[in-house]
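One structure, as structure tokens, below. Some questions next.
After this line comes chain A, so read on.
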Amino acid sequence: MKKSLGIIICVFLLCAGPLSAAEVKVGSNTPLSGKLSVYGEGFQQAMLLALEEVNAEGGIKGSPMQIVFEDNNSTAAGAVSAIQKLITVDKLPLLFGPAASSNFLAVCPIAQQNKTILIAAESAAAEISKCGSFVFRVFPSDALQGIGVAELTQTLKYDQVVLTYINNDWGVGLAEIFKKKFTAAGGKILDEFAHDEGKTDYRSEVLRIRKSNAKAVVNLTYIKEGATVLKQAYETGLKVQWLMGSASKSPKLVELAGEAAEGVIGTYPTFSQETPQYKAFKAAWEKKYPDKKIPVFGEYNYDMVKLTAKALRMAKSMAPEDLRKAMIEAGKGYMGVTGDKTFDENGDVGAVYGCWTVKQQAIQDYK
Partner candidate 1 sequence: MLRIQNVTKAFGALMAVHGVSLEIGDTGVTGLVGPNGSGKSTLFHLITGFYRLDQGDIFFGPHSIGRLPPHEISRLGLIRSFQHTRPLPFMTVIDNLIAAAPGQTGELIWPLFLKPARVRREENNLHEKARGILRLLDLLPLADELAGRLSYGQQKLMELGRILMAGPRMILLDEPTAGINPTLIRRLVEVLHRLCEQGIQIFLIEHNMPLVAKLCQHVFVMDSGELIFSGTPKQAREEPRVIEAYLGRENHAA
Partner candidate 2 sequence: MLLEVNRITAGYGHAPILEEISLGVETGEIVCVIGPNGAGKSTVLRTVAGQLTPCAGWVRYAGEDITRLGIAERGRRGLMFIPQGMNIFPNLTVRENLEIAGLLISGKQARQQAIRETLDHYPIIGRKKDLYARDLSGGERQLLALSRTRILRPRLVVLDEPSLGLAPLLVNLIFDEIVGLTRLGVSILLVEQNARKALSISHRGYVLELGRNRLTGTGSQLLQNDEVQRLYLGGEPADEANAMS
Partner candidate 3 sequence: MSYYLQLLLNGVIAGSVYALFAVGLTLVYGVFRFINFAHAELISWGAYLTLMFSSPPVSWPLCLAVIPAVLLTAFIGFSQDWFIYRPLRRGSPITLLIASIGLSYMLRNVLRLIWGSDLMTFSLPLARGFEFSGYYVTGIQLLMLAAALLFLMILYLLLTKSLMGKSLRATADNLELAAIMGVSMPKVSAVVWTLASVFAAAGGILLALDTNLEPMMGVANLIKAFAAVLLGGAGNVWGALLGGLFIGIAENLGVAFFSPGYKDFVSFAVIFLLLLFRPRGIFGLLTGVR
């Protein structure tokens, strides 16, 4: 034990040593292990794709850009450890934040205190808006999405629904906003319950939905839980309209749930897939990862890196204040794959909410 510890410390010292000045480094606090690693890998691939393009275009003022990935075990504590390391050991002025809103909220005060730019590509909690001036996100706030789901429900003329949501920060946060908006507009929630994260058997939960005889179910959940619920509802012959959120919009959902996913409608912060940016992205993705589908939030991660590169090129220096100004400047009118990335005073971007649906085993836009 003592010996191996010694070796580890030696390795630690060796690695901490060579910080090549030739590269422009930014950090990424990514869930590469733990429960969110399902998503983390996709995020990483999208970021690496963008990075490759940035460097192919000549990098940042002639130096190549590099992303230091730090794993956060998908936990708040891991995220805090990771950000401490990125800020103080690697001394990076600009970081990409952890995925889950709860983990992001745990680290954003640290970034703000250290005057380190922290950018989120997929953390949606409304509270992140209040994090501070150094925190940005290229992903719209949940506040918008919750309203989006409520509006969708009403547009489809379902005024009585069952609300179920995954029992985690994202699900609960979104459900709260949905509920507020939906009931304020006169909708009625017949039954409301959380379902556990990561279970394999939701049959009894499905039965509970069935019992309320609702025509529509708002199911704000993740991919694997969503797929399992859909599958088990299908098995019991439950015929309802499923309304879902953005977190389950993934080919993986269709892969897991198969036919059961047919006809699901969900909202998501949309962007046109007809833009040249999107087409270029898609082509690039297919070229780099021929066997892999574009992951959830892949586009946002891609945009985040590209936008950051733009800001780094524009920045007068790597000083926090200069970087912050450059970020705002770079965002102005920037049209990325996911649309307009102009930051508001909270560092948030606006969004257009579109709807997705599953038709013939594929995710399509719902009109």
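What we mean here is this: contacts are C-beta pairs under 8 Å (C-beta built on N, C-alpha and C of every residue); 3 or more make two chains touch, one makes a residue touch a chain; residues count from 1.
If you want to know what made the cut, all candidates are chains of the complex that A comes from, given by their letters.
These figures come from a predicted structure and were not determined experimentally.
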Field: Candidate from this complex that touches chain A, chosen among 1, 2 or 3
entry: 3
Task: Please give the residue numbers of chain A that touch candidate 3 in the complex, ascending.
output: 33-35, 37-38, 167, 193-196, 198-205, 207-208, 210-211, 223-224, 227-228, 231-232, 234-237, 255-260
